[in-house]
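Of the protein chains in this complex, one is absent; all others appear in place.
Read from first to last, the chains carry the letters A and B; within each, the first residue is number 1.
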Amino acid sequence: MKAIFAKGLLNAAISILGASLIIFVISRLSGDPVSLMLPMEAPQSAIDALKQELGLDRPLWEQYFIFLWKALQGDFGQSYRWQMPALALVFERLPATIYLATAAFAFSLVLAIPLGVLSAVYRGSWIDQIGRIIAMLGQAVPSFWVGLILILVFAVGLQWLPAFGADGVQHVILPAIALGWYPVAAQTRIIRSGMLEVLDSDYIRMGRSVGTPERLLVWKYAFRNALLPLVTIMGVYFASMLSGAFVVETVFAWPGLGRTVVEAVFSRDYPVVQAGVLVTSILFVLSNFLVDLSYSIIDPRIRL
Amino acid sequence: MSATPLLQVENLQTHLHLRRGVVKAVDGISFEVNEGETLGIVGESGSGKTMTCLSILQLLPIHGGGKIAGSVRLDGEELLQLGEEEMARRVRGPKVAMISQDPMTSLNPVFTVGDQVSRPFLYHKLVKTVRDAMVAAAAGLRRVRIPSPERRLKSYPHQFSGGMRQRVVTAMAIACSPRLLIADEPTTALDVTIQVQIMSLLRSIQNDSKVGIILITHDLSIVAGLCHRIAVMYAGRIIETGKVRDIYRNAQHPYTQALLDAIPHLGRKRRRLAAIPGQPPNLMDLPNGCRFAPRCPRRMAVCDEYPPATDVGGGHTVNCWLAAKQ
Partner (left out) sequence: MSVTSAPTPVTAADAPLPFFVRFRLKGAPWIPILILVLVLIAAVGGEGLTPHDPNGLNLGAAFKPPFWQAAGTYDYLLGTDNLGRDVLSRIIAGARVSAIVALYAIAFSGAIGTMLGIIAGYFGGIIDTTIIRIAEIKMAIPGLALALIFSATMDPGLSTVVIVIVLTYWTWYCRIIRSEVLSLRERDYVSFAKVAGCGSITIFFRHLLPNIFNTLLVLMTLQVGQVIIFEASLSFLGLGIQAPDTSWGLMLSDARQYITYAWWGITMPGIAIMLTCLSSNLVGDWLRDLLDPKRRQL
């Protein structure tokens, strides 16, 4: 257990370091990072100060360590648009994004779990067909379009739910559906195939042969086994929501990290972009790491 | 022997309707098992032994397209007319239970042994609370001679050895004191010394409870000690049946003789089952006549017609023209 934990943590650290390197390299691709990091109208004195700070006269690898050293201290520079440290801005916006991603994740599981289980139990029935159609459609539409259609139907047309903002529970419903729509397909598929395999297993037959009620066989004994493959990729899906949040937050004007980074790209607020992307990557890596840990909790064979 | 047998199977047919055709896995077999008696069903893999047992419990693979016909009566009650819900509530567990082939895959890996062994007591309302069920489960584990059962209840299946797991499976199967126990090759996956232990465990369970046992195996050597009667299956049909002693001393069917020859004896070189040349017939496309005829060393012209059952004395019957001619 300790070994798994240590290995996972080391891998996560390497991945995050690598991500910081990629972010640094991309920022130097344009040749003139100063113009990226300062607004157009910045005075010459500010340009010179920044050049000095970034150490642009030094070799590239040294510049990277300057970047990394500062990043480790939480210093990504100042956001020119918001007049505050970039990292502080990112942390201010992050909770809203995590709230949205969690709601979307919950939505996708609430839809995918019953759909996947029932599709397997009643293979070939109408519910299996519905699951198949949802899976096909889910992977064929961009989440921002799902968001637009939801706005069109439920906000503009029926006027049931608000289209923009984040004032209460009713505001999170549409963005959560839009963001949670995509993984439903894959999650349903994974649960379905997992259940199909488990339902034909010896131990389910053994359970049946001692008179276990069908409801318990499916939802207790088979389900926990079928959950294992889902858990392994849950991190990927939660992380994909952090990524999808960039678009969905823009559609719904959700005041989270995603929209902030997109706006920062437009206003050339480069420190915020750097900090936002790196923090997203760290969350991405950490959620995968946590999933690996939770896997060993669900599956007693891995527990040591 | 009592007047009505514990289990009476008549003309049981289990056909699997697949996309490529109909597999006649079990094709019209009849047999009986009495209280306290052990019937050994012997045959090669694919001869329909396992399908016979799964049909008695109505546990065919979910999407296998299986259809069961004929009659299966337990204590005089027709099981094939019961619905799935009634089978689960009244039959599986308290009346018929099964020990399946591979102890490695028969226990749910993500639940404790205690959970799995204790639940049958609750389903069949033998106890009221989970705590009582756990006490009963510990007693069950003790009955199959698992040391320090209270502690082992909290263990997961992967923490047990193969032989211990088969004991757990047995404890699960006999939890509700079934009238009939079906053991499907319970020792195939185990070491020889463990095989002996499991067999003697089954014998002692039978001595205690008068349970009827169907023991399925492909190995005639292990049935001798436990079984009272033997039925030999080939390609979905029973071709010879009788008391153990009669089958061993006076086997009539060339297939049974070949199986007996395959048993290793002291002072005799071991010959394997592979000594029978050829393959069992395709269950989708069976010959009209004797199903063993294509591989039979003593094949005759008349074998193109299916041989009738011939009684050679003392309940020993055989479906072979060699016996019918005598």
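General remarks:
By definition in this document, a contact is a pair of C-beta atoms (placed from the backbone, for glycine too) under 8 Å apart; a residue touches a chain by one contact, two chains touch by 3 or more.
Remember, predicted model here, so these are calculated numbers, not experimental data.
Under the touch definition stated at the start, the shown chains contacted by the missing one in the entire complex are A.
Which of A:F65, A:Y122, A:W145 or A:W160 touches the hidden chain is settled by the complete complex: it is A:W145. Annotation for subunit A: contacts to the undisplayed chain at residues 11, 14-16, 18-19, 21-23, 26-27, 29-30, 36, 136-137, 139-145, 148-149, 151-152, 156, 193, 239-240, 242-244, 246-247, 250-251, 261-262, 264-266, 268, 270, 273-274, 276-277, 280-281, 284-285.
Throughout what follows, only the chains that are shown with their structure count from here on.
Within the complex formed with subunit B, the subunit A residues making contact are 123, 199-214, 216, 221, 224-225, 228, 298-301. By the touch criterion stated above, subunit B contacts subunit A in their complex at residues 57, 59, 61-63, 84, 88-89, 91-94, 97-98, 100-102, 105-111, 116, 119-120, 123-124, 156, 158, 169, 172-173, 175-176.
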